[in-house]
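For this view, one protein chain was removed and the others were kept in their places.
For chain A:
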Amino acid sequence: METTEKTKSQNADNVLDHFNLFRQPQYLQMFEKKKCEFENPVPAEEVEKIREWTKSWEYREKNFAREAISINPSKACQPLGAIFAAVGFEGTLPFVHGSQGCVAYFRSHFSRHFKEPSSCVSSSMTEDAAVFGGLNNMIDGLANSFSLYKPKMIAVSTTCMAEVIGDDLNAFIKNARDKGSIPQDFDVPFAHTPSFVGSHITGYDNMMKGILSYFWDGKAGTVPPLERKPVDRINIIGGFDPYTVGNMRELKRLLSLMGVNYLILSDNSDVWDTPTDGTFRMYDGGTKLAEISDAIHSKATVSIQGFCTEKTISYINEKGQQTVVFHCPIGVRATDAFLMEISKLTGKPIPEELEKERGRLVDAIADSNAHIHGKRFALFGDPDMTLGLTGFLLELGAEPIHVLCTNGGKEWEEKAKALLEASPFGKNCNVYAGKDLWHMRSLLFTEPVDFLIGNTYAKYLERDTGTPLIRIGFPIFDRHHHHRYPIWGYQGGLNVLVWILDKIFDEMDKNTIVPAKSDYSYDIIR
């Protein structure tokens, strides 16, 4: 839509915003003039030359030889994961000991992904705390949070600043209690979560272990440790999961259908899915504090995402519980394995209703797999999710070509390779642990694929390389409400299948849409 000829500017009846305003001739002229006269631009042919060079194998080799700079990595830092775990407990306020800017970032990041409020405080450490330590910040901070936000529990983690200066959370919190900042019996579990170790999934693990060990091992020396008395119940831990709203509810539905006695440790599905009804709920839902203590007695703990819970699971194991670990069960086989393991642990049979659900997912795959079979995929994401998605792609007859995981290590690499080797569809695939999205760019140019699966940041890869993007992962900022749908279980598999198919069909339509040229294949029935 052009602006009015007379004014060459806006038109009240049809307001143009940035999408169209800057395509008007007066702006195009202005941009050109600015560039030529003032920006000292690189000549267009030089830009083009370098752009072509960055697509080459030569560039790829230089790119992969990088040792010091990380470019567009797909991972965040520990405290983010610690907050993710903490808000899954009833009435829990996450408290990050360190400088306040980090917390502004964490809150924004979650709000942008979930489109929800994300409550978290910090101890607002500044230069004086850097010199003298942050003890006073902890003492005042806990008192203020306790008075203002009336939490049932405050879960403390750290930033890199507090870690570098070596603040001791255990001692600091004890000190704050003694000074009366919080009642002696108020629960303040904690975890050290340095940002220069691991990633957000490490932070999740540390906080989960921190919370369990606080409740099980005597609340930081204030009460006697719990004695385990096994009961017929299982614990479930979800891990850092961008689809937590949909997945947690799906898990609960599955376990209820089976009649399983279960406890979810950190259920943040309600706090990140609160209604708009005139009330702001700072806390909603979550695992009850009494249930955390109770969880020690469960016969087993099931981790849905093993790489998010390495330390937690080995801690629970030490307590004498059986533990089972999955890697983001997506699709038929992974859900089968999950349900059979639950059945084995609990003695509860898998009900017919779930068998029917399974059959429906298989039916959907049978109906649609022709469109996916043999298509080449690149994907990246967190360690567990990439394993889950790879497994599902293989059972759809798709061919994963590049699987990349910035926060994956050797163990992830081995698991991914084993998964790929077990399927004829996996034989052309390479796995890339510790690599970033600029590496992925080189991969996509030198060894192109048909589709890319990843988070919102991959839209730059889609633009650069022309590889259509299927958005699955964390964060998803530029599409709404996907986190409300599960990706686990048979229903979750169906969602993932539909997301993949939708993109494939959109691409088919785009490729056949030109009238009198390619539209003979522009079919109504696919």
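Points to keep in mind about this one:
Criterion: a contact is a pair of C-beta atoms (placed from the backbone, for glycine too) under 8 Å apart; a residue touches a chain by one contact, two chains touch by 3 or more; residues count from 1.
Heads up, the rule we're going with is that contacts and distances are computed from a predicted model.
Per its UniProt entry, the chain excluded from the display bears the name "Nitrogenase protein alpha chain", taken from "Peptide ABC transporter substrate-binding protein", "Flagellar basal-body rod protein FlgC", "Nitrogenase protein alpha chain" or "Multiple sugar transport system permease protein". Of the candidate positions A:Gln10, A:Ser343 or A:Thr446, contact with the unshown chain belongs to A:Gln10.
Although one chain is not displayed, its contacts with chain A can still be listed: residues 4, 6-7, 9-13, 15-18, 21-22, 26-27, 30-31, 34-35, 38-42, 46-47, 50-51, 54, 59, 62-63, 66-73, 75-77, 79-80, 95, 98-102, 104-109, 111-112, 115-127, 129-130, 137-138, 140-149, 159-161, 164-165, 194-197, 199, 274-281, 438, 441, 457, 460, 464.
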